[in-house]
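With one protein chain held back, the other chains of the complex are shown just where they sit.
For chain A:
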Amino acid sequence: MLPIHPQDIQFQIDRLAGQDLFLHLEVSSGAYANHLDSSRPPASAFISNAVIRYTQGSISGTGPYRVGLKTEQGWIYAEGLTHVDEFETEQLIMAGHDTQGKLIVALQLGQNRF
């Protein structure tokens, strides 16, 4: 993956707006959080291949980045994004990694299911 350049992300967010897309959204402390440090309760969530459509969206911040996507009924939000997969026209794959390189957040949009 490559470090995020926000203008490239914005371009891709705009290009994918207004159409049905598959969404993978995830945050994770990891299953070992509490085993390694008893003061850290584990907290994780993901939703895989939900079908969504957003009308507008943007990337914000100075890195790690935030992305907000406005849907017809609500919002999709992710914070902590640091990396993006090499661009392909039909998908946008972003993730945030901690200082140890572990994934802590993922936001993926694609015309094909993940």
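The definition used in the following text is that a residue touches a chain if its C-beta (ideal position, glycine included) is under 8 Å from a C-beta of that chain, and two chains touch if they have at least 3 such contacts; residues count from 1.
We adopt the following convention: contacts and distances are computed from a predicted model.
For the omitted chain of this complex, the UniProt record lists the protein as "Bacillithiol biosynthesis deacetylase BshB2", which is one of "Bacillithiol biosynthesis deacetylase BshB2", "FAD-dependent oxidoreductase", "Cytochrome bo(3) ubiquinol oxidase subunit 1" or "L-lactate dehydrogenase complex protein LldG".
For chain A, the residues touching the chain absent from view are 1, 24, 26, 28, 30-32, 35-36, 38, 46, 83, 85, 91, 93, 95, 97, 100-104, 106, 108, 114.
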